[in-house]
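Excluded from the complex is one protein chain; the other protein chains are retained at their positions.
What follows is subunit A.
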Amino acid sequence: MTENFLRAGLHRAADGIEVPQYLWPSIQKKHVFRRNRRLYLRRAGLAATVIVLAVSIALGSITSAFADSVVKSWLLRNGVGAFTLTFVQNTGEKVAEIIPDLFVPTTLSHARQIAKIPIKLPTYLPQGITINDNTPTLVGRVGSAETIAIRVTQKFLTPDGRGKVVSVESELLDIRETSATDVTMATPDQGYTVDNVKIGKNDGIIVMQAKTSLPLFINWSDGKYWFRIFCSGADRNTLIKIAESMR
């Protein structure tokens, strides 16, 4: 009974009140207006994106001097270590920054799973330096070119200038391997000497500090991939030995 009274009462109250005649035309008008507005906004957003991209590409043409700040800006710190990785491309006199498709700082074992290129490792390493599954490794990819960076560091405590003890990270080993084809072997301008070397049957260069004759890094290609190795404290022969032991 209650339900019937309720139903009847509510219908009697509301059904007799007419829906305004202008409601449907008003909805239609607003519907068209909002649909067009969404369309214009989408187009404006697309146009803005194109403009931003065009301006970015123009501004993104950077000099090699500016490339240093690019290196700094891409410094990534996380639980497995710190990496710098620079993807630059020579475009005549200028160097343009490239946004990597993949930039994954991880461990060596995981890098082996996600990398498209086989990761080569030295079978010989100086005493005190070891590489294992948990060694910090970076997998970077730009288009079809993939770069692997393996980095061994050591941390130690040392007093800073104000008497506080701070943790310092020192780089022991840095191995880079890339499938990029347009690699230019780096030759620093001042304070370094460059010698041609043979890594097995392959040609390479070794960059050494002019004052100390200590090598900075060694750079070569096996015909398929490019390699670069830095090893802290290693002399010329040790660095070549490490390079030749890459398997």
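Here is the rule we go by: a contact is a pair of C-beta atoms (placed from the backbone, for glycine too) under 8 Å apart; a residue touches a chain by one contact, two chains touch by 3 or more; residues count from 1.
One rule holds in what follows: contacts and distances are computed from a predicted model.
Trainee: Quick one: find the hidden chain's UniProt protein name among "Zinc transport system ATP-binding protein", "ECF RNA polymerase sigma factor SigW", "Electron transfer flavoprotein subunit beta" or "Ubiquinol-cytochrome c reductase iron-sulfur subunit".
Mentor: Going by its UniProt entry, the chain not pictured is "ECF RNA polymerase sigma factor SigW".
Trainee: List the residues of subunit A that touch the chain left out of this view.
Mentor: On the subunit A side, contact with the omitted chain comes from 1-17, 19-20, 23-24, 26-28, 30-31, 34-35.
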